[in-house]
Structures are given as C-alpha cells and as structure tokens.
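A protein chain is absent from this complex, but the other protein chains hold their places.
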Amino acid sequence: MCKRIVSFVFTVVVMFLSPLASVVVQAQLQPPQDFRVMDTPNDGGRSLTLGWRASTFDGPSLQYRVLIAMAVEGPYQEVAAFSNNQHFQKDTKSPWWAHLFEQNNHRFDLKSGGQLMLSDGTPYWVKLVIDNGMDSSETQPLSATSFPNFFNWAQANNLLLLILFTVAVLFSILRARKNPHGFLRRIEGLDAVEEAIGRATEMGKPILYLTGSAAMDNPSTIAATVVLSEVAKKVSAYEAGLIVPHRDPIVLAICQEITKEAYTQTGHPDAYKTEMNFYITDDQFSYTAAVQGIMLRERPAAIFMLGYYYAESLLLAETGHEAGAIQIAGTDADHQLPFFFIACDYTLMGEELYAASAYLSREPVMVGTLRAQDMGKAVLLGALILGVAISTIGEIFQTETLMYVAQVFYDFK
Amino acid sequence: MKPSNHSIVSMMLTIDRRYIFVLIALATLIPLLNPINLPIVISPEVRAVYDHMESLPEGAVFLLSMDFDPASKPEVYPQAISLLRHAFKKNMKVIGMTLVVTGTGMAEEVIATVAEDMGKINGIDYTFLGWRPGASAVILSMGQDLAGTFPQDHYGTPIDELFVMEHVKTLRDVDYAVSLAAGFPGIDEWYIYGKDKYQFELGGGSTAVMAPGLYPRLRGGQINGLIGGLRGAAEYEKLLDQSGKAMAGMDAQSATHFVIIVLVILCNVFYAISRQQKRGWRRT
Amino acid sequence: MLADGLPLDVLIGAWVATGLTLFIYTFLYRDNPLFKLGEHLYVGISVGYSIVITVYAVGVKLLWIPMVEKGQWQLLIPALLGLMISARFFPRIAWLARISFAFVVGFGAGTIIPRLISSNVLSQLEDTISPLVTMTASGLTYTMDFLDPKSDINNFITLIGVVSVLFYFFFSVEHRGVGQAIARTGIMFLMIAFGAAFGYTVMSRMSLLIGRFDDLIMFSGAEYGRPTFVLLALTVVVLAYWVYREKQAFRSTVEEKS
Partner (left out) sequence: MQYYVPHPASEALLTSASNWMIIIGGFALILGLVSLIQLHMNRIQRNVEGWGYSGVLFAAMFVMVIAGILAGGENLDSERELTGYGWTYSYAMVPLQGTMFSLLAFFVASAAYRAFRARTKEAALLLVAAILMMWGRVPLGEYLWAFSGDIAQWILNVINSSVRRAILIGVSLGMIALSIKIIFGIERMYLGGKKE
C-alpha cells in the first residue's frame, strides 16, 4: 500500500517535472490497440461507438478513460471511466451479422444523456486513456460523426421472417383460389356435428345454435356463421327445427341471410322460417337467462355453441347439460375453453374452429390463410428442434460457434 | 338395493342448484366472520416484484398503470394498495394512470388515499395522469413523448409544472413499470408496445383468470415478476408485513376452493355410479 | 342508533351500495325485475361515466387546450377523422367512415406485425431454445430439479410441450403414426394447462365473491344503521311479492283458457 502511494506520488512528480519521464512510462504501458471510433449503427443517432482490442494484462485495477473534444487539439473532457474487465462486444446483445468487433474485444457506446450532449452531423474527436493507477497511456485522437440510421440491421431477421410469411400468405391464398380443395385434416369435431344433427332428427327435436357474444368483426363469429350455414343445410333436409337466438342485431341480419340461402340451396325454401333467427337482448345476463329458458322449455336434442363467449359460457353449458342435449362447443376464448371442454360432448379448441369453417366452406382466403399459418408453424417447429439440438451440442463441447445459426430466430433490439 | 341406490344418486344429481348457492355463500361468509389466519407461503414470482421494488433507489420513477375495472376490484385493488404503499415507503416518484375508462375513478381514489395515509403530496411525490383511449396507441405515444399523450395530469395541471415528472420525458425514463391488469388492455400490451422498444423494467399484477396466460412471458423474462389474483395480493401484503383485505380473504378462499373440490369429486362419483348401474341393467 | 362521525354521503352510499348488491344477487333465485333494474342502472351509469371521462380526456385535454391555447391546429385532422366514424350511421355518407376505419386498422396492422414477431414469436422461441444438458467443471450433468424452471428436465418438458401443442394445431397433415403420438401428447399437455386455467378461474371468481361479501359485512355494522340486514329483508319481501303476483297472473291465464 505504502509502496503504491510512494510510486504514485513519484509518477505525478515525474510527469509534472519532465516530459521525458512520460516517454519512459509509455514504454511500460501499451496504449490500447486497434482503437476505432464510429457512428453507432442501427440507432436513431446521437451516439458514437468505440472499439479496441482487449489488453493482455487484465484486472479491475486497470482503468480505461474516454475523453472527447470538439477539435483535435482539445480541450478534452473525460466522459467515461471504467475498469479493464468491462464493456466487451459480447456484452451487447446483438446478432453475429450486426457485430462490429470480435466477441472478446472491448466495445463502448457513448450515448447522449446526462452531462454529455452529442449532436448529429458534428465531428467529435475521441481518445482513449489506459491507466493502471501509476501511469497512463493514450491513443491518438480519432474523429467520428454520429448520424441517425435508416435501418436497424439487428432486426433484419425479424423483417426477413415477415417478408417470407407475407409471401407464404399471399401465395397460399392465390393457390387456394385456383384449387380450394387442397388437403386439410378433417377434425374429429365435424363428425360430432353430423352425429348431433342425426340424433336431433331421429328424436324430432329442434337444434339450438348460438353464434357467440361477439360482433361480426370477430373471426370466431365469422367461423360460427360459416358452420351455421352447413348445419342449416343438413337440418333443412330433415325438416328438424332450428333455433338461433342472437345478441347482436348485425349478426342476426347476416345469419338470417345465411340460413335462408342454405335452405334454398338444398331445395327446401318452404321449410325456412324467418323466426328461426331472432334477437333477444344485448345484456349479457338477461340474454343468458333467456337462452337458459329456451333450453329448458324446448329441450333441444343438440346445442351448438360456436363463436366468442365470455363468462356466460359456464351457465349455458351447465343448463344445456341439464336439458340433456348433445353439446358441441367451439371457441377461441381461451378462458372459457376449460369449462366448455368438461361440460360439453365435443369442443373445437381455438384454431380448430377456424379450421373447421375453412374445411366446410372451402373459402379460398380461409383455406389459404390456414395453409400459410401451417407453413409458418412448420418453419418455427424446425427452428425450435434445430436450435435445441445446436445449443445442446454447443453446451457439450463448450462452443459458441454453432449458436450463430440459432440466432436467426432470436429477438434483438 | 340397486334401484334405491339409483334413486338416491339421481336425486342427488338433480338437486336444486340453489342449495349449492347457499353452500358457497356460507363457505365465504363463515371464514370472513371467524378468520383463523392460515399461514401464507410466498411464491417466487411475487417475491420477484417485491425484491425489485426493494432494489430501486430513493427517487426512482415508478409507473403504476391500473388497467382494471370495478368488476375485478376485489382481486386487483389490494395489489394496487400494497404496491403504492411500498413505493411511497421507499420514497419513489410515483406516476399513476389507467388504460381502462371505467377504472379511472378507482385508480384516482386508491392513489389519493394511500398517498394521504403516507403523507405524500400530489405533484411532488406522485401524480395521477388519468385515462386515455386507444390502449396500444397510448403506450406507443407515451414511449415517444409522454407530454404529448398527457399534456396535463388528471386535474388539469400541466405536466411540465409537476416536480415528480421533471426528468420523465418518455417511457425510457421510467425505472419500473407495473401494469395491474384484468384483461385487454393489460400486461401483454405493455410488453409488446412498451418494453419491447422502450426498454424499461416491467412487472405485472393480474386477476387470477389472466395469470396462467402470462407465465410464458414470466419465464422468458419479458416481465420480471407477477402478482396473481387475491392470493398474490395476500403474499405481497405479507411481504410488506401489512395485513389488508387480501390476507383477510385467504381463509374464505381456502374454504370455497375445498367446497368446489368436494363438489367436483361428488359429481364424478355419482356419475361413475350411475354409469355403472346403467351398464348393469344392460347386462340383465 | 346512528353513530356520530360518519358523513351523510357515506351513510347513504352504504345503503345504496348494499341495496344494489342485493338486487343483483336476486338473479340467483331467477331473472326478475329487481335484477333487471340493477342491470340497466349499471349500463346507464357506466356509459354516462365513460362519456364524461372521454370528453374531458380527449375533447378538453388533447384537443381544446392544445388547439386553442397552443395553436396546434393540425389536431383538427384526427378530430375530423374521428367525427367521420359516425358517418357510418348515415347511409349516404357511410363511405367517409371507411376512410377513418382504414386509417385506424391500417395503423394497428402496421404497428403490430413486427412487434408480434419480436415479442410473441422470436422471444418465445429464444427462451425455449436452451441446452438439454448442463456442462459443469466436473463434466456433463443433468439437473433434475423440478422446481427450478430452468433445470434440464424442465427445459426438456417445455420443449416437448411447445412442439406437441404446435403440432396439434397443424392442419395440413393427418395425425397418423408418429404424428398421432405427438398430437396425443399435445392434448395431454393442453388438458393439464386447461386444468390450471380452470383452477385459476375458479380462484378468481371466488375472490370476487369474497370482495363483495366483505363490503356487505362492513355495511352490516351498526355505525351504518345495518343496511345489509334491513335491505336483505326488504329485498326478500319484494321478491316474494313479485313471485306471488306472477303466480296469480299465471293462474288467471290458466283459468281464462279453461
């Protein structure tokens, strides 16, 4: 300790007394190697990035100090100081394609904020000082200008995935327009739909069909109306009754249209009645109470609950169960799914509802979107398995190199 | 033997549901009137929020977005009280706001009452910004320019005259943000439109319904902690060592859960018996 | 009987709150006029509340003050776009609403895409991609701690879960052979997660009930004049009268028919 103070005092004295002495000191302490200053890439400007090779002698006692000036001759102002074991390229979370320096080299970003105000378009002179407490050594000042960038390269993978997926969506829709009958897995729930209709006609009891509580802009409501059309077609042939109570006037109007069309298509326009679709009320619980009443009075043989549901799902499913009906539910409201699943005979879960409506209607946009989503999932699944394999191998052999592949699917800022 | 057994089962199955309603009401009421205060175990996700709050220095900027409506008050309101108490205790600068219009009044009340209790002054120690429509657009806009989104606080005082907002220009200047959510908009939006770009630390509090859906974000580090439902609120109260409504409600919570468990088991026992009997008849 | 010190507004408030709470609970008996009254009051009040808040938050603070006091007249454009939304109710100029909708929906679609890829796809993948074994100084190990979500065994289970559930919602291939096994695994995972969601939903609903009962208990105190008991009795009487009337009406219609 004592020795240190003495040597420190000595150094200071020497530095003040003779410029010659500092030459001697510099011979001992090498200035940072490969020092570079540049605009920070991929940002909105007002920031400079410094990079240099890690020195061979490490340790927290060794300090780096960053000095900045408006002109090469100064005056220089110290803006940052940190120890030798901090600020490496590998600390900054960036993908390999946006790396500026080697992983183990130093990297330090000088950002505007606090005391430091950098402005875009102005050249700054920056130099780096290495200091081990006894003596110091500095680099030649370098000049750099910060400017805002037009593209964040760290997020290039995000954009690339977006472009690929966009192409997949557009391509699949075009292809589905040419041939809407491409392969789609038949969902088990659709068999249940037929079985339910069959049972209703056998028993001569009506079918209750609910389209959910959401408006027409909800994808699950659209899916529900598509399935309604198919159900109506089947029901019309058997002359079984159809009851469709509504919560939304617009959905009501569209469903009337759909049902009428279905009956006409199957050649039973005379069996169609406008009263099949009717409006109850918009209020959640009053609507629910009314539908519960219908369930207990009419005792339908089958109840379909498709579309979006809120808390009323539970009440409806319970009463339907009490009424002894076959219940088929389908919703993408994930909070309600568990209740439907255990209280109904068959439940279309989330995307299965969309798939069912695409399968039944063969509408090109629906089929194409479903196909594109499958492509996306396939790619992500592949990436997941590949990524885990790579990272496991990397862990066993303690290497980072392979991770470069997985980084394509990482999120960077 | 079998027919009588069957009739008991069918009778039990067709029991008027109003008896069950009474059962649930009693299971809630009795423990609330005679609490026994069972010990509460602290979960790591609640502790994470608490520890992060503890680690923040005095004067740190704490943003509490109370994104819930009166329907979720019993679950989330106690969380708001605890978080605010903690923040005020640590002398943080507190910014309150909401993304849910019908929650504005509750948010305003809770921040004003807790602040008054702890002797904090509006404008200096805390502010209440109020509500803005558009959810995701509000978060984006706050990330870009907070004074543009909220030129004045809820009471009409210009933002730039508030001491508490002195160094807060965008969401980037917020040290810790917590969204107390009951649905949409909520924690998801705060991450996707907020933290993803503006890089502040984000924590969450939510109703129990929402909580399971937030675990992927919790594990991915997108939110640093999660207070789930009344139970989470009770844990936080225990960490703060200040018992409130949440801890008081835990006994009732226990009781009702066990009533439901028993009901589900009974339901399935009767179901199994009746199914076996049907099979038995078929055989004969 | 009333204790001093409670302000009159709190006192009336307690009575009103208790009464309305009980009105809603009458739905447990069945749908009835008291419940309907409560329900409509609620819709009316909350709409009225929202109108006022919106007018002050947007109309006054974001439009009037910046425009009139600070001269930011460019804000007229969004105001106009906003007004155009209501053109939807006039068939002849309904197309105007489409411009606004296109702007709103377009902005939403544009801002959400990259953010979803970043926060819901890439970040989620990134967190799932983790090595299945751990290398320590002493060699290859396999951490079996179930309670640590980052342990090797849990990483593996998470991977299986994500893969099998993603595969279950895959509609372009038939679930046969290996596919069927994966899809079955997916269902198992889904069911357990749904179970968790179920448990948590029950928890939520019970908490709400506890919250309401808490208030009812508080308002049953003597300092409030015991509104809970008084109003409970009153509600039961009104409900009983209503049931009696209904039955009478029913009987008379039956008699008329016969």
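In this document, chain identifiers A, B and C correspond to the written order of the chains, with residue numbering beginning at 1 in each.
Just so it is clear, a contact is a pair of C-beta atoms (placed from the backbone, for glycine too) under 8 Å apart; a residue touches a chain by one contact, two chains touch by 3 or more.
Quantities reported herein were computed from a predicted structural model and do not represent experimental measurements.
S.K.: Which of the chains on display does the removed chain touch in the whole complex?
M.R.: Looking at the complete complex, the unshown chain comes into contact with A, B, C.
S.K.: Using the touch definition from the top, which of A:Gln89, A:Gln155, A:Thr259 or A:Thr331 touches the missing chain?
M.R.: Answering carefully, the residue with contact to the hidden chain is A:Gln155.
S.K.: Touch as defined at the start, partner being the missing chain; which of A:Val169, A:Leu210, A:Val231 or A:Val291 qualifies?
M.R.: A:Val169
S.K.: I need the residue numbers on subunit A that touch the omitted chain, in ascending order.
M.R.: 42-45, 148-152, 155, 158-159, 162, 165-166, 169-170, 173, 215-217, 219, 222, 225, 249-250, 254, 282, 285, 311, 314-315, 317-318, 321-322, 332, 334, 338-339, 341-343, 345, 350-351, 354, 365, 369, 372-373, 376-377, 380
S.K.: Residues on subunit C that touch the omitted chain in the whole complex?
M.R.: On the subunit C side, contact with the omitted chain comes from 9, 12-14, 16-18, 20-21, 24-25, 27-28, 36-60, 62-63, 75, 77-79, 81-83, 85-86, 88-89, 94, 98, 100-118, 120-121, 124-125, 127-128, 146-147, 149, 154, 157-163, 165-166, 169, 187-203, 205-206, 208-209, 211-212, 215.
S.K.: For subunit B, which residues touch the unseen chain?
M.R.: With respect to the unshown chain, the touching residues of subunit B are 13, 15, 17, 20-21, 23-25, 28, 38-41, 43-44, 69-74, 102, 104-106, 108-109, 112, 116, 132-135, 137-138, 140-141, 144-145, 148-149, 154-155, 197, 212-213, 215-216, 218-219, 231, 250-251, 253-261, 263-268, 271.
FYI, only the chains that are shown with their structure count from here on.
S.K.: On a CA-centroid basis, which chain has its centre farthest from subunit C's?
M.R.: A
S.K.: Averaging only over C-alpha atoms, locate the centres of subunit A and subunit C and give their separation in whole Å.
M.R.: Centre separation, subunit A to subunit C: 22 Å.
S.K.: Of all the residues in subunit C, which ones touch at least 2 other chains?
M.R.: 118-119, 123, 126, 197, 201
S.K.: Which residues belonging to subunit A are in contact with no fewer than two other chains?
M.R.: Those would be 334-335.
S.K.: Which part of subunit A faces subunit C closely enough to touch in the complex?
M.R.: That would be residues 155, 157-159, 161-162, 183-185, 187, 283, 285-286, 289-290, 334-335, 337-339, 341-342, 349-352, 355, 370-371, 374, 377-378, 380-381, 383-385, 387-388, 391-392, 394-396, 398, 406, 409-411 of subunit A.
S.K.: Write out the stretch or stretches of subunit C touching subunit A in their complex.
M.R.: Residues 27, 30-31, 35-36, 39-40, 43, 113-114, 117-119, 121-123, 125-126, 128-135, 140, 159, 162-163, 166-167, 169-175, 190-191, 194-195, 197-198, 201.
S.K.: Can you list the residues on subunit B that touch subunit C in the complex?
M.R.: Residue list for subunit B touching subunit C: 18, 21, 24-25, 28-29, 32-33, 71-75, 101-102, 104-105, 130-133, 136-137, 140, 150-152, 156, 191-193, 196-197, 207-209, 211-213, 216, 219-222, 228-231, 245, 248-249, 252-253, 256-257, 260.
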